[in-house]
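Here the complex is missing one protein chain, while the rest keep their positions.
Going in written order, the chains are labelled A and B, and every chain counts its residues from 1.
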Amino acid sequence: MASLVLGRLLLGAVTLLVASLLVFAGTQALPGDVTTAILGNEATPETRAALVERLGLDRPIHVQYFEWAGRFLRGDLGLSLVNDVPVSRLLDLRLKNTFILALATIIVVVPLSLFLGLLCAAYPNGRLDSSISVVSLFLISLPEFLVGIILVLLFAVYWSVLPATSISGFRSFEHLVRALVLPVLTLTFAILAHMVRMTRAAMLEVMRAPYIEMALLKGASRSRIVLRHALPNALGPIINVIALNLGYLISGVVVVEVIFAYPGLGKLLVEAIGNRDLPLLQAVALIMVAAYIVFTLLADIVARLSNPRLRFKQ
Amino acid sequence: MSAGEATAQAIPRPRRLPPPLACIGLAIVAIGLIMALLGPFLARHGAGELISERPFPAASWALPFGGDHLGRDVLSRLLHAAPVTIGLALGATTVGFVIGLTVGFFTAEVRGRTDTMITWILDILVSFPPKLIALIAIAGLGSSLPILIATLGFVHAPRVARVARAVAMNISAMDFVEAARARGESVLAVMVREIWPSARRPMAVEFGLRVTFSILVLSSLSFLGLGVQPPMTDWGSMVRENMSGIFLGTPAALIPALAIGILTVGINLVIDWIGGSSGRRLTEELSR
Partner (left out) sequence: MAIDQGISRRSFNAALAGAGATAAAPWGLARAQAQAQTPRRGGRLVCAFNDGASEVLDPARTKGQNGIGRCCLLYSRLVDMSPQGQPVPGLAESWEPNAAADTWTFKLRRGVQFHNGKTMTTKDVVWTLERVLDAKTASSGRALLADIAEIKATDDHTLELKLKQADADFPVVLTAYQAMILPEGHSDFLAPIGTGPFMHSLHQPGIRSVFKRHPNYWKSGRPYVDEVESFAIADPVARINALLAGEINAMITVEPKQVERVKSNRNCAIVTTTGPRHYVHGVRCDTAPYDKVDVRLALKHAIDRERYRRLVLGDYAIVANDLPILPSNPYYNKDLPQRAYDPDKVKFHLRKAGEENTEFELHISSAHVDGATVYADMARQAGLKLKLTRYPAENYLDVAWMKKPFIISGWFGRPTVALALQVAYVSQASWNETFWKRPEFDRLVADARKTLDQAKRRDLFFEAQRMLWEDGGAMIPVFENWIDATSSKVKGIEPHAFGALGFYYWDGAWVDA
């Protein structure tokens, strides 16, 4: 078992390394454009040369990479080009905000999807199951911005109940909650369907075991079977599902934060791209990609550990 | 015909009319394809044609869906943009699919050390968040059509490869394939004549899933301003351009967004019908 976990960790580490290479290569690939992009029309030959030197763009690319990676690991994320301010300072607040958004979404989605998934599994192929199945099919097909736009139109424009966009700096808890409602709702719609389907699938898989059939034959009620017999064994796969969707949250959050002007990491990423603010872009991109990799890695490890067949394989 | 083809034919096909939901799905997909092929010819106005004197005119006989932020006909622009949205998605998916399919089948057939190594590489590639990688790649490399197609293809290929490999391995285990190998048939022949006919259905499901993913990612990219660039337009860009109308209560941004949603729902309905619930589950699990 230890070797299994170690193996996955090793794979994770290699993945992170490759990811850092990708992020670095992708963003620093075209130095000529970079300097023009950043300097705009203040780009004279002198200012461009100064910027090239400051960013270290004149050195061989592998040297640049190692310096960058080295600094990163030491916690020096560089200086934002647009604001002339250390990247870590910019990240601080945004990271917190995205974390709050993610947490709020999870608090809403997990219990809800668990409940719905269990319900479907308890009465598979029944009317409830089929209708939830169809509805979730619809929901996973929709782009996040569609859901976001509809919610904004309904709640912020037509009914003027909630603020259309989130505001930087939350003054009170009530303020925070009001600002979070629509973004959380949008993310929930996006993830709920996936989670319900996968919870249901995991539960059904577990419920195929013979001991469940035994319990049924012995006359145990549905709820007892689902909750007492199946759920504990399905917990592993379900946690796997949750971790996988956490990863999805990371990338899904980008569009949602832009629609609602929510000051988080996703929006920072899009802003950094728009401003061609390389150091900021690299830092945010790497953090988000790393978080995704870590969550999927966790999900995978949990899945393997919870699968007895894999756990005890020699 | 080969044993593979015979077996494939022996699997019962649905002969009755498809269930109502699947019919709706098929209708949607058909309309989408018509829009993609004939859109620009069906549109009453040009894509850039100014109709109204003011931004966001209300719906009228001349403007069935109202006008956009520059006073142009939303319906005409929707039709002009359809080939871009659908064509790009199909193109990117096909590129990734062909590469992935080839790699997946090949490694399933070859096995051994090559297989382990390729699987290892695939595992790494699949661990990257697809949307974020696409975002970063396009931020760095630009938004030209070839780059959009290449980036998305690069995102699809490893996932398709994993599914193809799993499917191929399942089929590989069957007797008729063993028999073909025993007869001394080449790797390529086995892949094409024995494995592919049985793999058609799950791979079709996978293709459909990949297409919906392409449509959603490409429109999200355009929505963020990183996808298709004006003056060329796709449905995602149309949403982006007209967002300011939302706060005025004008739903001009809603219409292209709905178009995207409806199309992907339709494709999903068809996939569900073709694959049956089991087929979808396999590919869903492996696609994540």
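One rule holds in what follows: a contact is a pair of C-beta atoms (placed from the backbone, for glycine too) under 8 Å apart; a residue touches a chain by one contact, two chains touch by 3 or more.
Just so you know, these numbers come straight off a predicted model, no measurement behind them.
Among A:94, A:197 or A:267, only A:267 touches the chain that is left out of the view.
Only one of the listed residues, B:94, B:119 or B:229, touches the absent chain: B:229. Touching the missing chain, out of B:33, B:50 or B:110, is residue B:50.
Across B:40, B:71 or B:91, the residue that sits in touch with the chain not pictured is B:71. Interface residues of chain B with the unshown chain, by the touch rule above, are 46, 48-50, 53-55, 69-71, 142, 229-231, 244-245, 247-248. By the touch definition given at the top, chain A reaches the unshown chain through residues 33, 36-38, 40-43, 82-85, 89, 163, 165-169, 171, 261, 263, 267, 271, 276.
Here is the rule we use: only the chains that are shown with their structure count from here on.
Between the CA-based centres of chain A and chain B the separation comes to 22 Å, rounded to the whole angstrom. Within the complex, the chain B residues that touch chain A are 21, 120, 123-124, 127-133, 135-137, 139-141, 212, 216, 219-220, 223-226, 236, 239, 243, 246-247, 249, 251, 253-254, 257-258, 260-261, 264-265, 267-269, 272, 281, 284-285, 288.
Chain A contributes residues 11-12, 14-15, 18-19, 22-23, 25-30, 134, 137-138, 140-146, 149-150, 152-153, 157-158, 164, 197-198, 201, 244, 247, 250-252, 254-255, 258, 269-270, 273-274, 281, 285, 288-289, 292-293, 296-297 to its touches with chain B in the complex.
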